[in-house]
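Only a single protein chain was left out; the remaining protein chains are all shown in position.
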Amino acid sequence: MKTLTVQEAHGMLKKIANEWINHEEQLGEIDRKIGDGDHGIGMANGARAILQNVTETDEKNLANLFKQAGMAMMESMGGASGVIFSALFLGVAKAAKKQEVLTVEVLASGMENAVKEIKQRGKAAVGDKTMLDALVPASEALSADHSRDFVSALAIAREKAAEGVEQTKRYPAKHGRSKFLGERAIGFQDAGATSVALMCQAMYDYVKEEEK
Amino acid sequence: MKTLTVQEAHGMLKKIANEWINHEEQLGEIDRKIGDGDHGIGMANGARAILQNVTETDEKNLANLFKQAGMAMMESMGGASGVIFSALFLGVAKAAKKQEVLTVEVLASGMENAVKEIKQRGKAAVGDKTMLDALVPASEALSADHSRDFVSALAIAREKAAEGVEQTKRYPAKHGRSKFLGERAIGFQDAGATSVALMCQAMYDYVKEEEK
Amino acid sequence: MKKIMNAADTLVEDMLAGYVSAEHDRVAISKEHPRVLYKKQKKTGKVGIVSGGGSGHEPLFFGLLGENLVDSVAIGNLFAAPTPNAVLAAIKEADQGAGVICLFGNYAGDVLNFDMGVELADFEEITALNLPIADDVASADQRHQSERRGIAGDLFVLKEVAAAAAKGYSLEACYQIGLAANSRTFSLGVGIEPGTNPINGKKNFELAANEIEFGLGIHGEPGIEKMPLVSAHKLVGKMMARLLLELQDYAEQELLVCVNGLGATTMMELYIVNKEVSQLLQQAGYHVSDTVVDSICTTQEMAGFSITLHVLNEELKELYQMEAFSSCYFHKEVDQ
Partner (left out) sequence: MKKIMNAADTLVEDMLAGYVSAEHDRVAISKEHPRVLYKKQKKTGKVGIVSGGGSGHEPLFFGLLGENLVDSVAIGNLFAAPTPNAVLAAIKEADQGAGVICLFGNYAGDVLNFDMGVELADFEEITALNLPIADDVASADQRHQSERRGIAGDLFVLKEVAAAAAKGYSLEACYQIGLAANSRTFSLGVGIEPGTNPINGKKNFELAANEIEFGLGIHGEPGIEKMPLVSAHKLVGKMMARLLLELQDYAEQELLVCVNGLGATTMMELYIVNKEVSQLLQQAGYHVSDTVVDSICTTQEMAGFSITLHVLNEELKELYQMEAFSSCYFHKEVDQ
């Protein structure tokens, strides 16, 4: 599978949104350990806004689809993850400008945009125990992929994201609400990174099923 | 035993005070059911004030002993029972004026004073589920006693007081904090009546032991 | 029990010391009695305003010591009315030559002790009148209005009587204002979770996980009935239906509203309650002049709230409009 139509990309967005909604409880529990416990509620809110507000009014306008998703999250969520996860989709929207279909290349360059934007806004780097610890390796995996095939590219990306989540357990927190915990955060995984891993898993599951 | 010296009367007061202190918990539990749960604390406060402030400066001044007890309760307790139980001892003080020893007669007339004063201040009558339901029958028993012997007079008084407490379970409350409960108070005994019964029991125990 | 305190036997004194430190430019502890606080600034010739009651309901009662509000307060032990001597000392502190009015919640203990306090004041040639506030409709029916217990409605009655005193009304005129204000004040509360008595660590009542007490008193005294917790909309609907019955006899359509939290109930919840209250009042054709949403009359960290409706008339309205402030309350009209 080398391309996704606007309709398929929409299907993938819905899959991501549902994955977040299904893990509302778990994401909340993770955030409760070292943060304020609302990450699940926030992501589920954003996901529901995606399900409600993203429409394929224009079958050729891929950028608009992702822009709608980003704006839906930005307007519904608030909090740290509202800005950060909307930046993620807006980064993809930027890369998708004038594109009619989604390719691994477009997705990879969108992720790169997102990483840049998120780093600049949030002033965090890899190793700071944020969602970047999952997003950066996933994004790098996509960019490094030569197959240009969604299934194999996303298989690696999702693995890297999951590894990134595991890594976050080892770090003290330097950003977000848990940063004030310093060393006491060690041993607990980052909530936002978990959401990124769920997103990668959902994208992989979607293309895997579509391929059948 | 027909008379109590000032010193003995003081011993009896201490016995009463200790009885209340020992039942702080239980009195609180009773008040918690249909009131605000502080009757035990209040009586124990008053009792401790008696133990601290009542002194036999004058061996011949029986009235002063009971006045000290009443004033100690009035100044330390507050609440409904502060006024009411201090009125009880002040009533005895009034009857003990110019007396050098306590007799059943003096005690009985003191209780009568107290009943009158308490009824006037609190506007309650027997059957209203207050301490009067124990005090009035106990007082009547003392007044009706012909033995003039403390042990036998107090044996009946304490029995009547205990019966009065049992009676309070049957009444709806008309005074004090539980009055607002109306019928819902039925089945629960009155806290202040329980304190009266404890007092009668302590007086009986004291004279019984002294007699030996 | 998890309370921030030193010891049970210094509980009230520690609290009063901390309050007076915070407000030392405005209030002080009486030299006559350690459980009496008074407002430093006095006007000669006005009627003195005393309030008081048991501890444990903070910021009441000392929280209302202030400008055009209360002149002195007598403070009791936890949940216990102040002693007659404390009442006497408070009356003396408040006396500015024109007599004194004592306002307090209508509970047996408070009535007994304030009555004795007033008798003692009489020996000292100070005329003091007691005005027990009786606003809780859950505690007695309309025919026995004066027997009702006092809850958060204290605030409006106090505010108006104190304004009358500040304006120079006579003792008798202030007293009449108080009677009128009191008879026009109707409150109803619900209890949701118990509070803890800091002296013995006991919860003040028991409720099942999804149960609330309808019509509960501010000491945790049981109320009209236990019922399941329902939505704010339904619960407030039920409370307002009861309260609006009381308003039928009045021609006036102008009200003051107080939504009072009992301790642990959040301001978020209180505002949600007020949304329902104000909608229902609007539907019923009432006009709300002022709304107080706060936790002024509490019972430790009990959860629950009460709604108070106070029917204004021209005179009461003018009195209410007077600027007033204290540590826990202020009123100031907006220039429009």
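Letters A, B and C mark the chains as written, and numbering starts fresh at 1 in each.
Methods note: a residue touches a chain if its C-beta (ideal position, glycine included) is under 8 Å from a C-beta of that chain, and two chains touch if they have at least 3 such contacts.
Not measured: the values here are computed from a predicted model.
One chain is not displayed; in the complete assembly it touches the shown chains A, C.
Contact with the omitted chain, checked across C:Lys43, C:His144 or C:Lys275, is made by C:Lys275. In the complete assembly, the contact with the undisplayed chain comes from A:Asp36, out of A:Asp36, A:Asp58, A:Glu100 or A:Glu209. Taking the complete complex into account, residues 25, 28, 32, 34-38, 40-42, 45, 74-84, 121-122, 175-181, 184 of subunit A touch the chain not shown.
Subunit C meets the missing chain through residues 2-7, 11, 14-19, 21-23, 25-26, 41, 55-56, 58-59, 63, 192-193, 198, 209-210, 212, 229, 231-233, 235, 257, 259, 263-276, 278-279, 288, 291-295, 298, 300-301, 303, 305, 325, 327-328, 330, 332, 334, 336.
The rule is simple: only the chains that are shown with their structure count from here on.
If you draw each protein chain as a dot and join the dots that touch, the picture is not a line, a loop, a star, or fully joined; it has some other shape. Between the CA-based centres of subunit A and subunit C the separation comes to 54 Å, rounded to the whole angstrom.
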